[in-house]
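Of the protein chains in this complex, all but one are displayed in their positions.
Labels for the chains are A, B and C, by order of writing; each one numbers its residues from 1.
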Amino acid sequence: MQKRYTNDFFIRRGMKVRDIMEEFSKAGFSARALGEALEVYHKMLQDKGCVKILSIAGALVPAGMRNVFLEAINNKLIDIIVITGANLTHDLIESFGIRHEQGDAEADDVELAKKNINRIYDIYLPNKGYLVLEDKLQEILKKLPQKTFSPNKFLRELGKHVKDRRSIIRACFKNKVEIFCPSITDSILGFQVWMYSQDHKLQVNPQLDTRDFLDLVWKNKKYGLIILGGGVPKNFVNIMMQVSGKSLNYAIQITTDRPEYGGLSGAQLKEAKSWKKVAANALTADVVCDATIAFPLLVASLI
Amino acid sequence: MQKRYTNDFFIRRGMKVRDIMEEFSKAGFSARALGEALEVYHKMLQDKGCVKILSIAGALVPAGMRNVFLEAINNKLIDIIVITGANLTHDLIESFGIRHEQGDAEADDVELAKKNINRIYDIYLPNKGYLVLEDKLQEILKKLPQKTFSPNKFLRELGKHVKDRRSIIRACFKNKVEIFCPSITDSILGFQVWMYSQDHKLQVNPQLDTRDFLDLVWKNKKYGLIILGGGVPKNFVNIMMQVSGKSLNYAIQITTDRPEYGGLSGAQLKEAKSWKKVAANALTADVVCDATIAFPLLVASLI
Amino acid sequence: MQKRYTNDFFIRRGMKVRDIMEEFSKAGFSARALGEALEVYHKMLQDKGCVKILSIAGALVPAGMRNVFLEAINNKLIDIIVITGANLTHDLIESFGIRHEQGDAEADDVELAKKNINRIYDIYLPNKGYLVLEDKLQEILKKLPQKTFSPNKFLRELGKHVKDRRSIIRACFKNKVEIFCPSITDSILGFQVWMYSQDHKLQVNPQLDTRDFLDLVWKNKKYGLIILGGGVPKNFVNIMMQVSGKSLNYAIQITTDRPEYGGLSGAQLKEAKSWKKVAANALTADVVCDATIAFPLLVASLI
Partner (left out) sequence: MQKRYTNDFFIRRGMKVRDIMEEFSKAGFSARALGEALEVYHKMLQDKGCVKILSIAGALVPAGMRNVFLEAINNKLIDIIVITGANLTHDLIESFGIRHEQGDAEADDVELAKKNINRIYDIYLPNKGYLVLEDKLQEILKKLPQKTFSPNKFLRELGKHVKDRRSIIRACFKNKVEIFCPSITDSILGFQVWMYSQDHKLQVNPQLDTRDFLDLVWKNKKYGLIILGGGVPKNFVNIMMQVSGKSLNYAIQITTDRPEYGGLSGAQLKEAKSWKKVAANALTADVVCDATIAFPLLVASLI
């Protein structure tokens, strides 16, 4: 293999995002990992038979990553999204007109509580968002088929009724990108559905996402995964690989958790090779960086 | 308030765990936070009306924390456990005789895969564990009432049929400690139940943990939470507080995630005050330390 | 103040680095911090009376950041550099023709040792680099004035004798950017100088950097600091502020250390306000990100 010298890394005036990302792959440390993630993603996109899965955890919609997800969806960078219920809840709140604002990470939280402002690190969300969500969502739920859904099928139905063109849920429906939310119970969206289901036939059972995910990917031959932040979305895709005897052929992990504490979110991709969840010869990149920086840089380089 | 000088922190020959933990509260940085966590826990235990909840995420059962959880259960340090499906899966695998061994975090994962050894950082689990789990669990499932359960009620039933005296699931049943697992879908335990439910009436619906949790805590006046590692278990308890208009009066967080990346697992306890999930005047301690060190030290100081 | 909504953050096809950096400032979490760092840097550059100091710790020259530092120097983004001896050592090794190569972070270190390859995370440096350094440096040292230098004055002299146009040491000399290295003892460069000084009059005394730094900045009115990674370079600038009764008016910190462990490298910029090392009304940005990603993005946006 030809040697690559780290100090052949250059920056230039007026450089494009894609250019600096390609330069990063010549450097060392996290810059290199990020540059290599772009290389892995490129190869994944060129591999026509490969189903591309994006797992999303962390408060990325509150942080403003919604339009980045939209670009990824609209530009066919992904086929399947596995996401937390919280991100979907915040997507809906935005769709219903209550917006996440930049706030102060050092604010007095007791004072914020008095003003009914919920803080997510350096972001504020007026608590009113949850009241509006309840109103609008309960209205929509009445219009849906009154039966038992998987989160996946429920979100597809929901997508038909969300008007906001910037909604991730709507965009997935429109672009035939499948969304899964196996831990929907752990969210206000899941709670609202449970409330509604108390006296209606509409039910959501997260267990059914297993069925729908396996049905969807069963016939595929190759799999690629982009992991943002770990959590249930990462683990669920891994478990689906385990139980179906499949392996990921491409994997990019963008997380700031570290391996030594042993949690799944911080586990390096190579560890998953021992489980055969990641193929022995898979192309992988472990990027230790906040997804709010790394993922937009990746998507901006690919669209 | 009387001043406390950090260099009044002393260690002595033959010191007990409890003694050094009390000394820690005189120091600074993480040592102080850990010492203060013990103080908060003491007050929580003295507050007779307070329901004590333990949320468990991360691979703590593989890491050997099973007996620590047992001591916490047997010594009435907790009333409710909210846990990931993975930890329950590993509890069952241990109960069925396949054990987690110390391994090498630097091992060649492709070689491990050939030997059917699954690696969890520096721990090995023979893949056989999953085969034994399937056999034993499918047998037990046949003996259970064939109906739709919440994870909570399902785990209680399961607890009746686990023989191993060191099982957390069994210990909870025996000691009337309620377990919740709202993201059971995201685990091999959840998958096995889904498999069984394909052609049986026994079903588990994670959404029903919301009902059972709210039923259980509705009448309580005071709440305390010990968070190990974040994830769905932490978030679920927080959401239950949010939707029921309750607040935590005591909270101890042991996590290594950091707040700046904005994820819920790294969010400081004070942030939850803006949401009123944590009471304005709650006693809290944020400990930045691996739970495998901090939690045993806490429990050993309290039993 | 006008509200900024995080989801007004957009990415576009063919975006320039500067554009995405400006967009980042609309988002939350680390993306926002990085975007705001650019805003602070812009204002610092517009403030004509402000002396701009860059502190460099961590193996940034091995990681390929040499050309980024050169661009910063050549484009007048900085007036003073405070740096570790290790980075200067690696700058000289590159200048003397031995290059840092991309390597494998998972390599067998005992095998590398047999091949005389020194590993710096995912970078390899042939041990030969140190032999060449010794030869070339001892030659140069003979040509320098044989007297006692501060590291600052020593490095200026050294810069005159380094031929390589990509050398940071040379570029500082050529561009009248002052370099300080108060912990030069803790480096092979420092060791080589000490060796030479055993039987020559040329001596370097790090204590004299205090004198030279104070002489240089004494008359300035405003100060800005960009901190890469912490360590002695960060602390030294802070101490110089403390002892001269000055304060930083602008400060950007790019570090991955966290505050809870109490070390200076992880201390937030606001902490330095209690010490008056940072002015009460200073413009600051704390960016939690690997400098190999964040600093090139900043410099590429400013040149």
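Please note the rule applied: a contact is a pair of C-beta atoms (placed from the backbone, for glycine too) under 8 Å apart; a residue touches a chain by one contact, two chains touch by 3 or more.
Just so you know, these numbers come straight off a predicted model, no measurement behind them.
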Options C:Ile11, C:Ala27 or C:Ala63, residue touching the unrepresented chain: C:Ala63
Per the touch definition above, residue among C:Leu45, C:Leu216 or C:Ile239 touching the missing chain: C:Ile239
Touch residues of subunit B, complete complex, unshown partner: 3-20, 23-24, 26-32, 34, 59, 61-68, 71, 94, 99-102, 106, 120-123, 166, 270, 288-290, 292-294, 296-297, 299-300, 303
Contacts of subunit A with the absent chain, listed as residue ranges: 28-30, 33, 106, 258, 260-262, 286, 288
Residue numbers in subunit C that touch the chain omitted from display: 57-59, 62-63, 86, 105, 107, 109-110, 112-113, 117-123, 127, 182-188, 190-191, 193-194, 197, 203-207, 209-211, 229, 231-232, 235-236, 239, 242-243, 256-265, 267, 270-276, 280, 290-292
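Quick note on the criterion: only the chains that are shown with their structure count from here on.
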C-alpha-based rotation, subunit A on subunit C, 0 to 180 degrees, nearest 5: 180
Self-contact between copies subunit B and subunit C, residue sets same or different by half: same
Whole-Å separation of chain centres (CA-atom averages), subunit A against subunit B: 25
For subunit B, residues that touch 2 or more chains besides their own: 258, 260-262
